[in-house]
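A single protein chain has been omitted from the complex, and every remaining protein chain is retained in its original position.
Then we have subunit A:
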Amino acid sequence: MMPEQLLKRTGLLIRVNLKRDWAKLVIWIVALAGLFTAIAAKFDGIYGTQSAIETIVKTLKSPAMVSLFGAFTAKAPYTTAKIFATEMMVFMAIVMVIMNIMIAVAATRAEEDEGLLELVRSHAVGRLAPLMAAFIELTGLNAIVGLLFGAGLQLANMPGANTAGNWLIGAGLAAIGWMFGMLTLLLAQLADSASGTTMLAYAVFGVMYVARMSTDVSDPKTTWWVPFGWIEKLGIYQTNQWQPLLMMGLFGLICLVAAQRLNLRRDLGAGLLPTRQGRTTASPILRGPATLLWRRTRISLLVWVLGNLMLGASYASVFNTIGDLAKSNPMIKQLLGASALAAANRVIVKNFIAILAIVMVIVALIPAVQTMLKLVSDENKGYLHQLYATATSRWQVWASYTGLAMIEAAAVFFAGTFGMYATGAAMMTDPIKWLTYWHVLLAYFPAMLVMIAFASLLVGWAPKLRHLSWLWVFYGFFSLYLGSLIDLPKWAKQLTPLGFVNKVPMKAIDWTTNWWLLAITVLLLLVAAIGYRRRDLAQ
């Protein structure tokens, strides 16, 4: 077939997609550009003085910070702008990747799953047109976000910044996002559904993130082998390397071409990975809304549990390097003595665990909130219609989703923490005891419950606003992962319940807060249950 035939009416599809997605795109663009520019503008206030810069440089050079924010490659003289680039690139790249995976899945597989693409394709629309429309939408989105990043930095005008570096940051973040968008388009051809594509995309991203972390800590040169690590290789405000950009472009292009090839070859609604057959009869366990939901989510829960377990394990694999002061300063052992040194080392690792706890909490909240909000999307898709036609009460259905969401949060959080403990125990000369991790679990779980209960409340009373719970989770991640580095005020951190939790295991569990949080959870759940029982269901 002629190429023009394959691409026929791509332009029309782009317009339709924009019409469908504009609200989502505008929110992403405004939120990202606003957040980024605001932080840049504020940065001079936080790291304006030379002494503040020297202090943060020491922190950023420590292996714990390297594993979270990437290798510290800036050379003296250190400037505010260099600190900004070191702190922000990996974090912003994560956000860009998540945005691209979400938009790419929605623009390709989701529409195919709904059967819409069949009707579209029955018209005089080229076979590749839907894929190309998604490609152009993603390219435009990343370009706009990148441009706004660059413009925002120009506006913020940090000390030590220069025009080339500013635009390189914008271009670099746009390129890494775009690359993952293209990768998702490719993965969408392999999986046979939207959820399968999402899972595959996050799995690939997770592997790259962990690989980037361990190479950064052990040997930053090898980070070149990890595509996600290319974002650290830009040498911003120093040598200003444009070569990694080229590599990202090339990688994305290869993914796009491969996606096109596979798309031409496969059937609509099918993936290249085979779909397995189901069982002939229902298992005796499958008998009500709770077990039905369990049956539908168990595979994804397993993936999340294993994923967080591995994430925790890979973080813990650098505990030994991080908790070894003697390595960077051989004199310290004589100065402190062996036992004092061991204690100091433990403090460093515990400090690191306290930061990692946030990552584990957020990762555990994702499947939990997903399940909670599924109560609305299942309703909208009509899955619950027939369930309600049976002798099943609203309360039972609501309790099943809410309950499973909480169990998921607990299981995934536990898995991540256990991963840290097990690897730490195996690799450290002076391992951290399980009791320490147990305290982490106890400290954060009540705050997580409040966030899930809030999602449940939205589901019960304002299902249209349910996506606000994602905003809250995302804000929690932002305020605690990045908060202390950008000097976020206490009240801003306490906009989520996670901000009230003591820095366990550095400090003791604050039981008063825990009881409060549990009481709020119960209250929210009561109100949520009443709301869900009273409101109209989607027709």
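To be clear about the criterion, a residue touches a chain if its C-beta (ideal position, glycine included) is under 8 Å from a C-beta of that chain, and two chains touch if they have at least 3 such contacts; residues count from 1.
The rule we apply is simple: contacts and distances are computed from a predicted model.
The chain not displayed here is annotated in its UniProt record as "ATP-binding cassette domain-containing protein", chosen from "ATP-binding cassette domain-containing protein", "3-isopropylmalate dehydratase large subunit", "NADH-quinone oxidoreductase subunit L" or "Fused response regulator/phosphatase". Considering the full assembly, A:Arg127 is the residue among A:Lys42, A:Arg127, A:Arg296 or A:Lys493 that touches the omitted chain.
From the options A:Pro77, A:Pro274 or A:Pro489, the residue with contact to the chain not on display is A:Pro274.
Touching the omitted chain from subunit A are residues 1, 5-6, 8-9, 12, 16, 19-20, 114-116, 118-127, 265, 267-268, 270, 274-275, 380, 539.
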